[in-house]
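Reading through the structure tokens given below for one structure.
All protein chains but one are shown in place.
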Amino acid sequence: MVAFIVRRLLGAVGLLLIISAVTYAIFFLVPRAAGVTSDDIAGRFAGKQPDAATLAAIKDRFGLDDPIPVQYGKYIKSIVAGDTYDTGTEKIDCPAPCLGYSFRTNQSVTDQIVDRVPVTMMIALGAAVLWVLAGVSIGVLSALRRGTLFDRVAMGVALAGVSLPVFFTGLLSLAFVVHRWNLLPEVNYTGLGDNPFNLLLPWVCLAFLYAAMYARLTRAGMLETMNEDFIRTARAKGLPEKTVVVKHGLRATLTPIMTVFGLDIGLLLGGAIITERTFSIPGLGQLALDGVNQSDLPVVLGATLTAALFIVLANLVVDILYGVVDPRVRHS
Amino acid sequence: MARKQQAELINGGSGDSSGGRGAPTSFLEVRDLKIHFPTDDGLVKSVDGLNFQLERGRTLGIVGESGSGKSVTSLGILGLHNRRNAKVSGEIWLDGTELVGASAGRVRRLRGQKMAMIFQDPLSSMHPFYTVGSQIIEAYRVHNDVSKQVARKHAIDMLGRVGIPKPDKRVDDYPHQFSGGMRQRAMIAMALSCDPELLIADEPTTALDVTVQAQILDLLRDLQQEFNSAIIMITHDLGVVAELSDDILVMYAGRCAEYGPVDDTFHRPLHPYTWGLLGSMPRLDRERSERLMPIKGTPPSLINVPRGCAFNPRCAYGDLNGDKSTTERPELLELEPGHKAACHLPLEKRREIWDSEIRPKL
Amino acid sequence: MTAPIEVTGSESEAQPDAVLAGVDRKAIEGRSLGQIAWLRLRRDKVAITGGIVVLILIVLSLPGVTGLVTGWFGSPPNEFHQNLVDATLGGPTEPLGGMSADHIFGIEPINGRDLFSRVLYGARVSLLIGVLATLVSVVIGTFMGIVAGYFGGWVDALIARTMDVFLAFPLVLFAISLVGVIPNKLLGLEGNNLRMGILVFIIGFFNWPYIGRIIRGQTISLREREFVDAARSMGARNSYILFKEILPNLVAPILVYSTLLIPTNILFEAALSFLGVGINPPDPSWGGMLSQATELYSVAPHFVIVPGLAIFVTVLAFNLFGDGLRDALDPRAR
Partner (left out) sequence: MKSPKVVTSAAAGLVVLGLGLSACGGGDDDGDKAGGSGKFDAGTTAVVNPSDHKGGVLKMAQPDDFESLDPANIYYAYGLNFVRIFSRNLMTYTSKPGKEGATMSPDLAEAAGTATDGGKTWTYKLKRGVKYEDGTEIKAKDIKYAVARTFDREILHNGPSYFPQLLAAEGYKGPFKDKNLDNFKGIETPDDYTLVFKLKAPFSEFDQVVGFSGQTAPVPADKDKGVRYGMHPVSSGPYKLEGDYTPKKGGTFVRNPNWDPATDPNRKQLPDKIEVQAGLKAEEIDNRLIAGTVQIDLPGSGVQAAARQQILTNPKLKANADNPLAGFHWYVSINTKSIPNVECRKAIVYAADRSAMYRAYGGEAGGEVATSIQPPNVQGREKGTDFYTKADPNFTGDPAQAKAALAKCGQPNGFSTIMIYRNDRPKEKATAEGLKQSLDKVGIKVELKGYPSGTYTNEQLGAPKFVAKEKVGLGTYGWAPDWNTGYGYLQPLTDVKAIVPTGNANTEELDDPDVNKKWNEVVSVTDPAGRAKIYNEIDAKTREQAAILPNVYAKSLLFRPTNLTNVYFHAGFGMYDYANLGVTG
């Protein structure tokens, strides 16, 4: 098991390195190819109407004229080992993982990300609880009652659900639930101190979409599992149907769904961009989006890497959990 | 003794239709069993009017190509068909209890205890996430009110009895850690954990290599002697049947094509389909120059079963009967004591063909 | 973020009974797979409805037809009708979003453009990008999937890792940043054609692993089948086996997952437009309208509802049809 985990960990680190390199290359090379110069990049940092000396100073400080691999090397080094930063009057340590400083606000990108993570986490986890509960139970019931009215209605709603993007349901609920009927207060959540139930609307909108997907997935998985030979065996042993369904069926069904869940939650933790934009919630996704809109490269890079980290981490956790749940994986 | 039981079988099985003749005397009696599956493409008649009887301590071999209804029959006896998508009719009497009309709960309580099943592919038939031991314990405890420790001891005991070395260690292994033969033994241990009186083995040796096959068959035979169970052996391997069974039932398109004591059926088969089965059986003692005689064509659609004799499109001798083959369904008739077949060909003609054309080639 | 998940899960459902699989095949013996599928599909009323809606949408999006239809029921998509709009609040002066015989879906806030014709023109953009991007994904995904599945070993490992990398990328962010830096002219394309080309490329390029995984799995199982062995033993070259033996057998899953990927890609395009990197105005796009609506939903709620429903109906229709198609082509999955 330990070897298994170590192997997965190494794989995850490798994956992250590749992603960071590709991200770095794309965010630096593509604009270059499109004609953006290091002066332009320095200009973003310099604010209004910078002069040549200012630009030169900024380029020098951030090493913007270094070859890309050198810049990438420094970037990775500062993530691993931290960096020091000269404020003019003193040197400030930017401890590892140092993701550099925003071109726009001069704030530490790491700090900004740390600030936003709880917000996005609250959105994602709240929604996840709802959609897993709703999606899985509806999926299981539908599979067990295949062909019944319940199944038809549930699957109809689920198919509609996967066809409803959050930016539609979100805007609709804002327009009517919040503004026209005043049933819920404005969605407002900025950090751990705030009342998490302010996020009710984004939770529901996000969970609706995912619950629909999970209901479909669970139903399909459950139907497949319930046709497995081992279910037949369980029945042949004379086990009560409840035991057959829950102990033998559900456990096998949920294992692959766990994988999908890992990917989904990883993606969301990295920034629920659409949801955050729809409801203007200042999470990681919004940070990244703002970074893109302001061409704030360090922020975009940092946010992208964080998002990738969450995905890789979630997959890692799922992999390990898979090993715990499925002895075949553990022993292979 | 053996003769007498055969006679009972013959008598009981001669009638073809309508059940309701009161409680049977046999341990297991199947009467006019029909198992149909309605699908979008039509009604699939997997089993369409099957009769047979079986006593304790005896073994019945059911043979046929895949899709002939063998497995559906066995699942039907255990009541494992989903009542929503399978239409089951007829009667199944097990030790005086009718199962088709019984409540699901009643049948469930019999399953695993009074009747058990050994499945074809032990790897997919055991839950991959639970240890072999826990799966046996579960089977035992559901019918016996004992503590986990007691059940565990029983499981180890059972594993030992089916010949698994170091059962006290292997009890905590997962199915995928067992070899194929060991897995099948574990499967058998699980099926036997409650000393079932009826054991259905569905292709118990198909997935195994030959040496292991023999071991498993030996094991089954030994266990039958020990428990005096009735065994239904489902297979398409006539060799297995020959070795283990007392009687043989050849199924074709959901119906019985030929039925009889194993010796009679092997040495004087009365149905062209049986001939085909025998002809397609590879044998070590056969000359290399001689070729297998496979049955031409493919098994029939169970939705549109050929009119008349279901076997007629594939039967080399169907023409000898004129229209009859395609218009009239042959009845299952007792042609020799205890030996029945459903064929339009005159009995003499059949014997002649068997003796002159088929047997020499086998 | 959300959309592509749909195709990752093993959506194909199990056979109801092991018996039936074999039986089914025999029962319908003698007809080609296509005929069988068509027979099954024809019976599936829901799927047919979805298919008809898709067909209507496609017909309405044909260059000549859109103009004709909007000529009957609306006005040109870029014609302003500011006399119908409250100058200060920006919303339509008439109730129900200004719905009338002239503007059956109402009008846009601020400039009063006819929503019906804008939604219709938006359909063209959505469908074109959705279908073309799917094509890109399918081509790349099929190729990679077949190669990975057929050759196995390090090739498979490499492609599998590549897919992992793609799946771990925060796609939406990437797409936004990339669209932001494209120049005005590229590869002979310019303006909105270039923009759509880029969107097609990005959406298609980043979605191929979803198809790739499925094709890889199917190829692995096909690889072991007799006819492949036969071809191999007769000395056929790998490329021959791949494209003449295996590929034809993958047509059904490719067709099914393409149909199911189109709505996913339509949603993706809408999401990108919603985030402000869709096609350039004044050409309409559904996501773009919703993006505008974030500022205006209080004065013009219909401006959320109309384009939102357009997305919903289109995506639902494709999903219904795709589900039906899958059921028809793969009898075990129902």
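To keep things simple, chains are lettered A, B and C as they appear, and every chain counts its residues starting from 1.
Convention: a residue touches a chain if its C-beta (ideal position, glycine included) is under 8 Å from a C-beta of that chain, and two chains touch if they have at least 3 such contacts.
Because the structure is a prediction, the values reported are computed rather than measured.
J.: Mind giving the shown chains that are in contact with the missing chain?
T.: When the full complex is considered, the omitted chain touches A, C.
J.: Touching the absent chain in the whole complex: find that residue among C:S100, C:N238 or C:N280.
T.: Of the listed residues, the one touching the omitted chain is C:N280.
J.: Among C:Q35, C:Q82 or C:S100, which residue is in contact with the omitted chain in the full complex?
T.: C:Q82
J.: Write the list of subunit A residues that the hidden chain touches.
T.: 35-36, 39-40, 43-51, 53-54, 57-58, 61, 86-90, 92, 104-107, 112, 115, 179, 185-188, 190-191, 280-282, 292-296
J.: Pick out the residues on subunit C that sit against the missing chain.
T.: 78-80, 82, 85-91, 110-111, 180, 183-184, 191, 276, 280-282, 292, 295-299
Everything below uses one rule, namely that only the chains that are shown with their structure count from here on.
J.: What is the identifier of the chain with the smallest separation between its Cα mean and the overall Cα mean?
T.: C
J.: Averaged over CA atoms, how far is the centre of subunit A from the centre of subunit B? Could you give it in whole Å?
T.: Going by mean C-alpha positions, subunit A sits 54 Å from subunit B.
J.: Could you work out how far the Cα centre of subunit B sits from that of subunit C, in whole Å?
T.: Taking the average C-alpha coordinate of subunit B and of subunit C, the gap between them is 50 Å.
J.: Would you please write down the residue numbers of subunit C that are in contact with two or more other chains?
T.: Residue numbers touching two or more other chains: 16-18.
J.: What part of subunit B is in contact with subunit A in the complex they form?
T.: Residue positions touching the partner: 75, 78, 80, 84, 108-113, 116-117, 119-121, 124-129, 138-139, 142-143, 174, 176-177, 190-191.
J.: Going by the contact rule set out above, which residues of subunit A touch subunit B in the complex?
T.: 146-147, 228-230, 232-241, 243, 248, 251-252, 255, 325-328, 331
J.: List the residues on subunit A that touch subunit C in their complex, please.
T.: Those in contact with subunit C are residues 15, 18-19, 22-23, 26-27, 30-31, 34-36, 159-160, 162-168, 171-172, 174-176, 179-180, 209-210, 213, 216-217, 219-221, 223-228, 256-257, 260, 263-264, 266-268, 270-274, 277-278, 285, 288-289, 292-293, 295, 300, 303-304, 307-308, 311-312, 315.
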